[in-house]
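Accompanying notes for the structure given below.
Note that this complex is displayed minus one protein chain, with the remaining chains in position.
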Amino acid sequence: MQLSYKSCKVAENINLSEDIYKLKVEGDYDIKAGQFFMIKSLNEEPILPRPISVHDFEEGYVSFLYQKKGRGTSIMAKLNVNDEIKLTGPLGNGFDAENIKGKIAVVAGGIGIAPMLYTVKSLKNCDIDLYVGFKDEVYEVDEFKKFVSNIYIATESGKYGYKGYVTDIFSPFEYNAVLCCGPEVMMEKVVKVCRDYATPIFVSMEKHMACGIGACLGCTCETKDGNKRVCKDGPVFYGRDVFINA
Amino acid sequence: MQLSYKSCKVAENINLSEDIYKLKVEGDYDIKAGQFFMIKSLNEEPILPRPISVHDFEEGYVSFLYQKKGRGTSIMAKLNVNDEIKLTGPLGNGFDAENIKGKIAVVAGGIGIAPMLYTVKSLKNCDIDLYVGFKDEVYEVDEFKKFVSNIYIATESGKYGYKGYVTDIFSPFEYNAVLCCGPEVMMEKVVKVCRDYATPIFVSMEKHMACGIGACLGCTCETKDGNKRVCKDGPVFYGRDVFINA
Amino acid sequence: MAGMCLLMLKTNICKVEFKNPVIAASGTFGFGEEYSAFYDVGRLGGICTKGLTLNKKEGNKGIRLHETRAGLINSIGLQNPGIDCFIENELPKMKKMNTVIIANLGGGSIEEYAEGVKKLSESEVDMIELNISCPNVKSGGMAFGIKSETAFEVVSKVKGYCKKPLIVKLSPNAENIVDMAVKCCEAGADALSLINTFKAMAIDIYKRKPVFDNIFAGLSGPCIKPIALRMVYEVCKEVNVPVIGIGGIESFKDAIEFIMAGATAVEVGTANFINPMVCLEIIDGIKKFMEDEGIKNIEEIRGIARR
Partner (left out) sequence: MAGMCLLMLKTNICKVEFKNPVIAASGTFGFGEEYSAFYDVGRLGGICTKGLTLNKKEGNKGIRLHETRAGLINSIGLQNPGIDCFIENELPKMKKMNTVIIANLGGGSIEEYAEGVKKLSESEVDMIELNISCPNVKSGGMAFGIKSETAFEVVSKVKGYCKKPLIVKLSPNAENIVDMAVKCCEAGADALSLINTFKAMAIDIYKRKPVFDNIFAGLSGPCIKPIALRMVYEVCKEVNVPVIGIGGIESFKDAIEFIMAGATAVEVGTANFINPMVCLEIIDGIKKFMEDEGIKNIEEIRGIARR
């Protein structure tokens, strides 16, 4: 397989909500739902690129939804239109969209919603419900309306939807499969309840990364089959393979 | 004395010629001719600010003329209008404009012309001639026309003016004082010829700097009175004090 | 012309011929496969494998990577499939890559090193790099890389079983890097490579505890270059075997500095993560530098900064 590392031009970089940004860059790729890119600005620091999921992809443009956290994402937040950034990818296994069928629940926590837009667009012949939890502000949910049947929102502050966690309002009952991305504690809870219903669940894992392509073994996660590389063998795993004790 | 370290907004940053740029920032200061600022972009790298002379100063705006050389000046070259940069200064002794009188020669080599515009503006009741040498392209010379009587240009390529070095066309004969900035070899030559005519000459020295304020002793230059700090005791010295063997 | 360019970069270490002096460093390049997705790794001078041990290792738990200013701290812990599995599954693929294959060998005891060297000696690897310097596992060999006497012992023993050119990889944590180098040569090292990572740490101030489960881990990347270069310079002055310079190399300029300090070749590690094409860019950069400076053969500048 041929992988690309190249300069891409920023077409848009907008602040959606408090610390949430959407970045659109020029680029033509063959992308699977749930894959990610390693993104690096031209600045010398930080030295490592940052893994960011494909949020959306339309002819000639890749979009990313990201949260400003530390050194890397702060620099991303300052990018202007026409700036160049370096992209490596697309990377990772992604969701096996071809083989996911029937009534599907997508469960996302906060910025875990990022990989899910292109994912719901990629799922063919599925009936999808979106469950999503936020701390306070709700963002990007409207984009999903065209592609899903129902949207269930929880906010910790109670500002929108149910007051509490998304795990409080989600039940795998009736779903053929569940796709999940968010904080580990949340994913673990979802895996647990899916186990009770014997519902297949796919989780997208997150680890600190250096190479992003499987060479450094820095991003391993323990699975029932031993250590796996999140960047290459993942980021998508069967929920029960990684949350063994859930 | 109170020194300032503060953020300033970029008002203009234009490419004048090949690797020559002019940067204008908002800022109100009390500046003496020949002083400089330590300039640092908000990027983490390079870690040290760079010393750049005041090229011009008009109510509310400080201008710098700089040559893109390495890491620091390359980042400066990418600054956009409204970007913030950090300025420490004004620093150094500067030219003693108050006490310079009569017929004056300003001799500059390449980017050594940078400190001279504000300098010629600051010299009151003087009759000034400008001698300036370039490799090939000539820049910024027109700005001097209003403030000097004669302009003599030399280029190594012969593209404009005399073909050769500025030191070939300059003689201190008839001048009361000479102000000089450029490569060390060139300044040394000018000091030598001034010695022959017993003409007072002031040179602006350049050394790698870290603190810029006299604390680290990294920028010392040997003088007839022992080591002096270019940043604090200079950058302007009596030519014969530093080019002892000239 | 292209032929001439290739010629001028050709490098020999212990009679093994390298197309050019740029080698991918152990632990940063897997077994070469991943980077083959970016370019033909046959253009490299060589590839050092991920550190191998006699038996398979799962590596360390907890966070394994932490970025610092111009650096990376890693606590991988020599995760690897074991020598047998390497020889069976990875080496055949590597042999097709058309570059020099250097097996990097870690170990927890002299016996384990010796056993490993025996097995690798019977394999098709071109050279063995003895890692007596991994700070990330008790059995990673760093204990052997601190005191010269201990290093002397392990290298002497291993050398007896070694049928491949033996490179000994030194740790910057050695008490005295020059003495260490000299002792390793006395013990039979055919070449030296230095440096491995610095013992370092980071603390998570919100969790109020060390970032790494093992507390300490290894620092690499551009930040360490000025110290690595100094060590290579000092060692090259005192030994007669070829020295491979390692530590923070991220551009052709860095590589040339190491060569001018006396290194015969360089290994590039962390920089591969910053830019996956970096090794090729370094090779091209060296070539262009030599052309611009009128250097016909890299030997002309090797160690020139020492004169």
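A, B and C label the chains in the order they appear, each numbered from 1.
Operating definition for what follows: a residue touches a chain if its C-beta (ideal position, glycine included) is under 8 Å from a C-beta of that chain, and two chains touch if they have at least 3 such contacts.
Small disclaimer: the values here were computed from a predicted structure and weren't measured.
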Among the chains presented, those that the missing one touches: B, C
Residue of C:C14, C:C85, C:I110 or C:I301 in touch with the missing chain, whole complex considered: C:I301
Listed residues C:K19, C:R64, C:K183 or C:K225, member touching the removed chain: C:K225
Touch with the omitted chain, as defined above, among C:L65, C:A200, C:V268 or C:I283: C:A200
Residue touching the undisplayed chain, where the options are C:I13, C:L52 or C:I73: C:I73
Hidden partner chain, residues of chain B it touches: 1-5, 40, 44-49, 71, 86, 88, 208-220, 222, 226-227, 232
Sites on chain C contacted by the missing partner chain, in the whole complex: 68-71, 73, 175-176, 198-203, 205-206, 208-210, 215-216, 219, 222-227, 229-230, 233, 248, 253, 256-257, 260-261, 289, 293, 301, 304-305
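The working rule: only the chains that are shown with their structure count from here on.
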Per Cα centroids, the chain farthest from chain C: B
Averaged-CA centre spacing for the pair chain C and chain A, given as whole angstrom: 36
Chain A and chain B: spacing of chain centres that average the CA atoms, whole Å: 53
Multi-partner residues of chain B (each touching 2 or more other chains): 44-45
Numbers and ranges of chain C residues touching at least 2 other chains: 69-70
